[in-house]
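Have a look at the structure below before the remarks.
Excluded from the complex is one protein chain; the other protein chains are retained at their positions.
Here is subunit A:
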Amino acid sequence: MDNEACASVEKELDRVVTKLEQLHENSAAEIGDIASLMSELVNVLGNAEQMVVTTLNTGTQINATNTSSTDDPMGDGINMQVETEPSAPQRLTDRQMEIIREAISKCNERVQKLSTEHRELHGSVSKIGKAIDRNYSSDFSSTMRVDALQDEDNLMLLNKAIAKHYCRQGMDEVARTLIKECKMSDDHAQDVFDSEREFAEIYSIWNQIQKRELGDALDWAVRHSSQLLERHSLIEFRLHRMRFMQLVSYGLKSQNEAILYARTNFQKFAVRYEHEIANLMASFIYLPGGLENTPYKIFLSQDMWTELSFTFLKDACQLLGISKNSALSVVVNAGCTALPALLNIKQVMQSRQVLGMWNGCDELPIEIDLQPEFRFHSIFACPILRQQTTEDNPPKKLTCGHVISNDALHKLSNGHILKCPYCPVEQNAEEAVRIYF
């Protein structure tokens, strides 16, 4: 669906680009053509004038014939025969006038054509705009009931979250500029710089991997080797593997270095990655010719490095017990998932004229399907009433182990007797216990 939306705009855009390029080329050629014709005519006329002046001075009659008439773009040579009458100023002959008329009308025609053709592009250009409006929604603000960000204090807190986010990514300057520009108070600012220190090292290593530098990453992995092993993390071996392939890819000159590297670093992985190591060592066959056209070329691709940096970030954060995403990015990404869903439901509610329900309760109207990693709290929804439980309506465990909400329990029980809705057990409703997730 995304692709469709992009594709339809792209189609219109490409159409305009092609037309513009064509027009660009044509106009350059056509106008250039007519312009050079004109200047040639001017030259010829000038020459003729010169001749006349000369003839007047010398008193000799001369037929001023244009020499360059053969490559005249008009095709039919301009024969500038100037009939001179020594006493009177020079006038144009009929032939000359005809040629000039022709040139002028051609010139008018062409410049008009340029203007018209350019104007005709208007339709195509505005089609781009229509395609954008048709495929993209311009109004997302309606999904908000209250705007919490009208409030000055809240805006400052948001600035703080932004500053923290960039601080975490090692862009301290951005955070500092923001703090200065939004006039954040000192204790807020201090808080920003204190909070995200732990992540900074991981982030800078992550950045280096993306730039294909492995030094710090390998250091880090060796330092945390035993912890990584405990977690069955593959990252240490992958880093070594990448470094090795990097050396191999340098060709023959680093052959010895590569072998030495394999010897020092692959030994401790010999059991787990026996097959893989054998595979890697076989790359020496291709060393003289380079890896471009071999099964190993995948190690040269950017994808491989992106993957490596991503795995590193994930494993390292897991090991340190910190979140790999900043609060801000989690919130914004969750919001970007939520907004389209909210827009959809809003449209449906509008068409069914039940928009009043939107404002009715203190909950979003629909469940937002977030990735599991964005789930931080247990939510128990009563399977009978299809409602989230609250302090007033807490979850209760029946003696058989099934859990329902307190309200459902009261609705289902007959006096003190309750039959579990999920199994045949009959029990005393009083015996259900409040539980906490």
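By our rule, contacts are C-beta pairs under 8 Å (C-beta built on N, C-alpha and C of every residue); 3 or more make two chains touch, one makes a residue touch a chain; residues count from 1.
As a working rule, contacts and distances are computed from a predicted model.
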Per UniProt, the name of the complex member that is left out, chosen from "Adenylyltransferase and sulfurtransferase MOCS3", "E3 ubiquitin-protein transferase MAEA", "Anaphase-promoting complex subunit 23" or "V-type proton ATPase subunit F": "E3 ubiquitin-protein transferase MAEA"
Contacting the left-out chain in the complete assembly, out of A:Leu157, A:Ala189, A:Leu300 or A:Leu412: A:Leu157
Of A:Met245, A:Ala316, A:Leu342 or A:Leu418, the residue in touch with the unshown chain: A:Leu342
